[in-house]
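Then we have subunit A:
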Amino acid sequence: MLTLIGFEALAIAIPFMGSSSATSLFMSVLEYMVLAYSINLLTGFTGYVDFGHVVFFGIGAYATAVMVQSFHALGVNPYVFSIAGGLMASLFALILGAPILKIRGAYFAIATLGVSEAVSVIISNTPALGGSYGMPLAAYVKYDLTSAYLSMWILLLAAMAVTLYVANSKFGYGLRAIREDEDAAEVMGVNTRLYKVAAYVLSAFFAGVAGGIFGIVTAYIDTGGYFSVSKTVEMLVAMMLGGYGTLLGPLIGGFVLSLLEYTTVVYIANLHLLVFGVILILLVLFLPEGIVGVLRRRTRLVG
Partner candidate 1 sequence: MAWQYYVNNVTNGIMVNGTRYYVQLVYYDDQSSNTQVTALYERLITQDKVDFLFTPYSSGLGFTAATVAASHGKLIVATGVASDTIWKQGYTNVIGTITPASKYLVSTIDLLKTYDPTAKNIAIVYSDDIFSAMCAAGAKNYSLQNGFNVVYYGKYPSTATDLSSVLTSVKATNPDAIIGGGHFADGVLLIKQAKQLNVNAKLFSILVATDEPAFYQSLGSDANYIMGPSQWEPDVNYPVSYGPSNQWFVSTYMKMFNNETPTYHSAEGFAAGLYLQAAIEKAQSLDTAKVRAAFNTLSLNTFFGPLQIDPATGIQVAHQMVIIQWQNGVKRTVWPPSAAVANPLYPKPPW
Partner candidate 2 sequence: MTGQEPMMRVDGLEAGYGEVTVLWGVDMEIERGAVTAILGPNGAGKTTLMRCISGLSRPKKGRITFDGADVTTLSPHHRVKLGIVLVPEGRRLFPDMTVHENLLMGAHSSAEARAKMYENLEMVYNLFPVLKARRRQLAGTMSGGEQQMLAIARGLMARPKLLLLDEPSAGLAPKIVLQIFDLVKLLNKEYGITIALTEQHVENALRMADAAYVMENGRVTLSGSGKELLSNPKVKESYLGL
């Protein structure tokens, strides 16, 4: 734990040491971590595999962009608007949750994939949201990596705090009971429908805020970049790699995976997705519990 705190202190200090290259690298590390925490709140705790989780990232980005365009004149730090992005994502999850969370197993995964594709197509046909042109934001916001970086840190800490709370609360016990056996959970008094929707709404919020923050950083939002299926997969793999349904899994998985991606992109260009695919297969075949699972098993054997 001590080393972890040391690492965090180091990471927070990065933007103040003047290397924006390192800052932006850590931005993407943070993005992976936050998104892994986000999908972990749903998939990790309830076992519902969300293949369309990127829809919340995208909705958050678009909602934030609309807020920025409408209210940039207020002069507040634009990253504040990303909260609205998160709320919009949550609202969408609330509306969608009741019908879609009735669907179980692989069908849920496919349905969420369908939802995210449909939303993406609908947005790119909505002129008010830029349609095919996407939404450029450079005219409204200054490029401010430090604010973005701090926002991501706040978001990560919030996601960790919420995960910590959920893991140790009545709510979290209920969610894990749903993951283990939904029917048994219901009979034991867990209001499964309410709990599932609540987890969905909560997890959507973090993806939504992250989408908003990145929308502002990249200064341009389009459906191609913000609704891509591969982003969902990155979230899932980061969560799986760390160990799903755990407190530290997303942190570790997000860290390892983002550095892995960065390294492959910089040093073995073009092979990065191939390497990802191979890792994914090996992970499922040989390390289904993730890094945290292995560590835990080790310690149990030792202790």
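Here is the rule we go by: a residue touches a chain if its C-beta (ideal position, glycine included) is under 8 Å from a C-beta of that chain, and two chains touch if they have at least 3 such contacts; residues count from 1.
As a selection rule, all candidates are chains of the complex that A comes from, given by their letters.
These numbers were taken from a predicted model, which means no experiment stands behind them.
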Touching subunit A in this complex, which is it: 1 or 2? 1
Which bits of subunit A are touching candidate 1 when the two form their complex? 19-25, 27-28, 31, 121, 124-125, 131-134, 136, 138-139, 142-145, 214, 217-220, 222, 224-226, 228, 262, 265-266, 269-270, 272-273
